[in-house]
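Removed from the display is one protein chain of the complex; every other protein chain stays in position.
Here the chain labels run A and B in written order, and each chain numbers its own residues starting at 1.
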Amino acid sequence: MGRVITFLTDFGSFYLSQMKGVILQRTKDVVFVEISTDIPPQDVRSGAFALMVASRYFPRGTIHIAVVDPGVGTERAAICVESGGHVFIGPDNGILMPAAYALGSPVAWVLDVPEGASPTFHGRDVFAPAAAEIACGTHPEDMGIPFEPKDLDLGSPRVVANGVETTVIHIDNFGNVVLNMKSVPDSDMRLMGRRLKRVRTYGEAGWNESLITLGSHGFAEIAVNGGSAAKLFGLSTGDKIVLEDVSCSE
Amino acid sequence: MGRVITFLTDFGSFYLSQMKGVILQRTKDVVFVEISTDIPPQDVRSGAFALMVASRYFPRGTIHIAVVDPGVGTERAAICVESGGHVFIGPDNGILMPAAYALGSPVAWVLDVPEGASPTFHGRDVFAPAAAEIACGTHPEDMGIPFEPKDLDLGSPRVVANGVETTVIHIDNFGNVVLNMKSVPDSDMRLMGRRLKRVRTYGEAGWNESLITLGSHGFAEIAVNGGSAAKLFGLSTGDKIVLEDVSCSE
Partner (left out) sequence: MGRVITFLTDFGSFYLSQMKGVILQRTKDVVFVEISTDIPPQDVRSGAFALMVASRYFPRGTIHIAVVDPGVGTERAAICVESGGHVFIGPDNGILMPAAYALGSPVAWVLDVPEGASPTFHGRDVFAPAAAEIACGTHPEDMGIPFEPKDLDLGSPRVVANGVETTVIHIDNFGNVVLNMKSVPDSDMRLMGRRLKRVRTYGEAGWNESLITLGSHGFAEIAVNGGSAAKLFGLSTGDKIVLEDVSCSE
């Protein structure tokens, strides 16, 4: 059976299908999986987080194409990165790197942009052909010259006077708010005046109660049991929030 | 060719892709089909309806994973059900049972929850590994001890003084409103003062006219030709409505 190819984009199935068609013209011996087609438009950080979390569940040899690409057609490079037996393909804006670092020691190469490639859609004209080439057996190191890719830092929480300052890095379909914190604080926290119940899983909070838990992705997550934390607290990806330590104010 | 595995969830592609990755680590000899990734959050009834309608169109041997799971990580069991040559995997909250009963005489087993499974994502850590195991040839009866699963009743319409009381069990992308009634009433009906034209298909109603028809799923469906009945009547799944018999009031 063939190579697994995953896709992560902010542009929906219409454009994605063209990428799949280009690959299928070259080989049908592939398994396509969509990690996401609805990353918030041009939100490279949110895409980088989703790719980092999801890619580790795929088998070695998987090719991951990630296209959240506000700089398409400008001088930003198109790259291919190998790490831990996985291959990552996409723009050099950092979207690939948290995933690549999570799996091993990344090595990168720059991809050629073919004459006639659309300046607005490298997904179809640069990244998909490169993925097809690799799926057919070409080694990433034969795809281009070595390259030092841009990194992307998901950041870390910062201790402040009354608690911890942290950044929203992802919001899922339930409105659960994922933070750039790899653990849940040991003490009781409050957000915008609301106590966050520390729980193992959503059902341990009361109905409509706000909670904080260690999400399945390994990051702290604020949720509302049966509701949307993003809506309740008015949060979007990129927002900085302060989790107030309840003991500080009592 | 391999086993067909279907997915029905309320959580979008980011989490779903992790389930697919887990299965692909075990075997690539599978065909993935998404029945739905956008069941309304935690709406077990709507998920049960969709699974019941769609599963019957798949070949014998198909494995259906359904994860609308408000009780994840609590004491609710994880189960595997066989019926009519299909296998259903998911939480023991009734979501699997209308589908399983529609296909035959269900037999169920309880699944182990592996040490270290995320308490918030059994889809990835319990259900996907079980599906992979079965796709690789393990018989469902070797997956765990026999179990008596919770049932879920989609309910039935109830005759009331001025007509019929019925429940909304699904709303589709057009805003068509599916009711828990397996036939369209013989007499003319009104909903919230609006006459519902009884038709075979949408195009038999006038533009923007409200109608009732027997949907392709075998249930009565209220629609607006060229519009959204859910929006016009302000309906959500779970709502109880009364279809007024026009002859009662004339």
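Heads up, the rule we're going with is that contacts are C-beta pairs under 8 Å (C-beta built on N, C-alpha and C of every residue); 3 or more make two chains touch, one makes a residue touch a chain.
Because the structure is a prediction, the values reported are computed rather than measured.
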Looking at the whole complex, which of B:Ser118, B:Thr213 or B:Thr237 touches the chain that is not displayed?
-> B:Thr213
Extract the touching residues of chain A with respect to the undisplayed chain.
-> 10-15, 17-18, 20-22, 24-25, 28-29, 32, 38, 41-42, 70-74, 118-121, 124-125
Could you please point out the chain B residues that touch the chain left off the display?
-> 1-2, 4, 6, 31, 33-38, 50, 53-55, 57-59, 62, 172-174, 200-204, 213, 215-216, 226
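Please note the rule applied: only the chains that are shown with their structure count from here on.
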Per the centroid of Cα atoms for each chain, what is the distance between chain A and chain B, given in Å?
-> 30
